[in-house]
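Of the protein chains in this complex, all but one are displayed in their positions.
Think of it as A, B and C in the order they're written, each chain with its own count starting at 1.
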């Protein structure tokens, strides 16, 4: 199948390679001419046979909106756009409407796999009309892992990114679960070898998982993680998961706790704990730690 | 009324003064001879008329146990011991039993008031037999604030400290509530003057309280709390509250969150967030912050 | 001062009364002709001298937008609109812009006080240009409680509702704090009289507050709250507080826990706990409770 691919960063570049390995003809465009197959989006569109398929793989938000705006102008009725980036599901609904007004189809695809995807395949969660999704099946089949899993048509437009977003929310809480357990084990004197405990859990336990395998890899590189700072970014999907929960009145205590732990990890000093210290000092005369 | 008072620190010393101001005869003992009225606990006991009342106001745990052990030997049947320190309610039950075996009565008293108690009175939450509690009423009346509030016979032995413990648990979450709100207001550009917002809340709002008044005092001293570190100790009662909740299968999400925020505030770097950083790096190739 | 007041529900009606008691001339409009002073918004605008002041006190969202749209058409340059409802601060920014385009000023006012406001005054948190806010001072002075507190000019447009929103977030966590403590005390056998413990806390403690007074009122009406269901609505501001926290990467664990507790209180049966039950059954053969 012939297709365009816009955005050839770490994810997009690897996806192009996996698609080509599967026999597809991929014309890639990136703002960086060293990565790009064509000099412009116009060229990319010109070189694709109609009805065209263009996969967008650029950062969520402004960059994606910019590409969608361009494609709305360049593409023709019957063409089909896939947003495989990390867009918010609410943006999908807007983009689908914008493109639909010009007769262009839209499918959203949540893509998981990270640096391991090129080799193992990318898990795909897809939202959109059945007709559009069916047209893209050869591409999805090339990208997804072998075997029966790793692909789902999750529902209407937006459902793919919604499912991927919830996947990431779950991921946050699972990571937090291991992290909390690890800290507690490291803290206790009678426990000698936390790394080997983690390693042993990889078989026969209820908590065996791919994330656990990665934790063992990390501990093999740096047993007590002494080289790292306890600092973690968050990437949008965690926040959107909590916001979606609030919109739907669904309590998400563990996922939200995991998000807040990341927020706190990025603070040099906690403003709210200054207020706690100030209050303790006011009513109890408790000593406070003044700044150096 | 004549009574002994063991422990003349910040709290005990002020209580002695308030009791004497109310006309009671207080013989105080402290390990620090500069604070003490008598050279030893033996002297204190000797100078009190039978049946004696001895109020213990020393740190919870070993120090209190040591004094109880001594008093169990020195006192006589019919005497009465009050533990006004911050003992765990489970210790009260043990102490009551230990003293009861020698005919000595025991009452536990949770005392709130901090540095403001000398002037405003101490809130008292009392546990023990009605007969013992009634005998102590003149002392409680002298210590408590004027007016109808500030004193309760909460239940059996241990109930006084249990009520005080829950009071402190509630206090943790109330402080956390104001602290979270303050941080959010400070973070937002369109809000100019957080201190004045707090001040305005002191009348007409749902959240007016004595803690709010203290927050305003603190902000008047240091508008953005720039002189403080976001570092807060916890004092036992918060932990015991959560443990009691676990024993009784009662969910305490807000109080527990407040306790954990204090734990986190005392960590130079968060071990659990190192694990989060390590995992993100493993699966996503996300950059990690290495140490200096 | 002459002013229009749109929305004469429980809040608006009481505010009209308090304003009139203070000597202001208030022309009220409500969709309900039995409450309204004039038959239409057009009449209200016609009867006010220029430059007009119109206070909007209708439900947040669509109803407020509808009134703003109408006023944008009916009012003239130099007139001034106050939104005293529970609008989201982000809507204020939109409304100010919409009205500014027609030369009409806008001020947002967060109003606290509930059913007690008529008698005790309403706490006001105000956002907008100094010039507009100054013009409204006589109205604010009439509404606010007597004394030095209960009014603040919090910042730019939106800051009033933002401050009120955070007030409500704090309120959620304070209520949760008392509620958690109350449940724990009620659960424990050695504690006899939880209502009297709450009553005693009203003086001399760290946690005395107006909410505590209300809790005692409630317990006086129904000592164990046996007549109530454990069911609590939430009103927008709690959700927005958490969303604002997420936007600003501020951890709000206690406030969010309080919001989630309300969500959970409204579920007949918890879907997430069904999944927990299903998983326990899968790996451990643990018994599950099947439905009726």
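The definition used in the following text is that a contact is a pair of C-beta atoms (placed from the backbone, for glycine too) under 8 Å apart; a residue touches a chain by one contact, two chains touch by 3 or more.
Remember, predicted model here, so these are calculated numbers, not experimental data.
S.K.: From the list A:7, A:85, A:105 or A:158, which touches the chain that is not on show?
M.R.: In the full complex, the listed residue that touches the missing chain is A:158.
S.K.: Contact with the hidden chain only, please: which chain C residues?
M.R.: These residues touch the chain not displayed: 10, 114-116, 175-176, 178-180, 182-183, 186-187, 211, 214-215, 217-219, 222, 225-233, 253, 257, 261-262, 264-265, 267, 269-286, 288-291.
S.K.: For chain A, which residues reach the chain that was dropped from this view?
M.R.: Contact residues on chain A toward the absent chain are 89, 112-114, 117, 120-125, 127, 144-145, 147-159, 162-163, 166-174, 176-178, 180-181, 183-185, 187-188, 190-193, 196-197, 199-212, 241, 244-245, 248, 250-255, 257-258, 260-261.
S.K.: For review purposes, identify every residue of chain B that touches the missing chain, sorted by number.
M.R.: 206, 234, 239, 242-243, 246, 249-253, 256-257, 259-261, 263-264, 266, 272, 283
Definition applied: only the chains that are shown with their structure count from here on.
S.K.: I need the chain pair with the most C-beta contacts, please.
M.R.: Comparing chain pairs, contacts are most numerous for B-C.
S.K.: Since chain A and chain B are copies that touch, just let me know if over half of their interface numbering is common to both, same, or not, different.
M.R.: Result for this pair: same.
S.K.: Looking at CA centres, what chain is most distant from chain A?
M.R.: In terms of C-alpha centroids, the chain at the greatest distance from chain A is B.
S.K.: Can you compute the centre-to-centre distance for chain B and chain C, using the mean CA position of each chain? Integer Å is fine.
M.R.: A distance of 33 Å separates the two centres.
S.K.: How far is the middle of chain A from the middle of chain B, if each middle is the mean of its Cα atoms, in Å?
M.R.: 46
S.K.: Hunt down the residues of chain A that sit against at least two other chains at once, touch-wise.
M.R.: 253, 257, 261, 264, 272, 283
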